[in-house]
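Removed from the display is one protein chain of the complex; every other protein chain stays in position.
Entry: chain A
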Amino acid sequence: METDFTPIAALAGGALIGLASAVLMAVHGRIAGVTGILGGLLPTMRERDWGWRAAFILGLIAAPVAMALVTGEMPQIGVPVSTAALVIGGFIVGVGVTLGSGCTSGHGVCGMSRLSGRSIAATLTFMATTALTVFVVRHVVGG
């Protein structure tokens, strides 16, 4: 399935992600990593500061609804994979981001922008295995 090249929306969205990440640091002193913020809410961690974490996650979930209130329609997405791929992929992502201490937001944006060696290494690694997986699924198995 082809998708349109949308550099302006991508740049604007990226700038908003950056703005929110910078403000979270300035106001709360926290890394805007979704893995870490969400993970701290789960029962095995029992972080005492669950209030801001829950509020941030609720803000994320409310975003498409807020956009729909402004524009009059829900943003559209396409999910070109099977339910099995969602279940297996979801479990694998959960395992990976927990072992790797972060995901695209924590390592890819926040860690890389403060030149953390761990985050740069992690980001290069997951970008490579993601591209490799997409190649295998679409052109080796599915080709």
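By our rule, a residue touches a chain if its C-beta (ideal position, glycine included) is under 8 Å from a C-beta of that chain, and two chains touch if they have at least 3 such contacts; residues count from 1.
The working rule: contacts and distances are computed from a predicted model.
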Checklist entry - Name the absent chain by its UniProt protein name; which of "Predicted transporter component", "Pyridine nucleotide-disulfide oxidoreductase", "Sporadic carbohydrate cluster protein, TIGR04323 family" or "Raffinose/stachyose/melibiose transport system permease protein" is it? => result "Predicted transporter component"
Checklist entry - Please identify, in ascending order, the residues of chain A that touch the omitted chain? => result 1-7, 9-32, 34-35, 38-39, 42, 44-45, 51-53, 55-67, 74-81, 83, 85-101, 103-105, 107-114, 116-118, 121-123, 125-135, 137-139
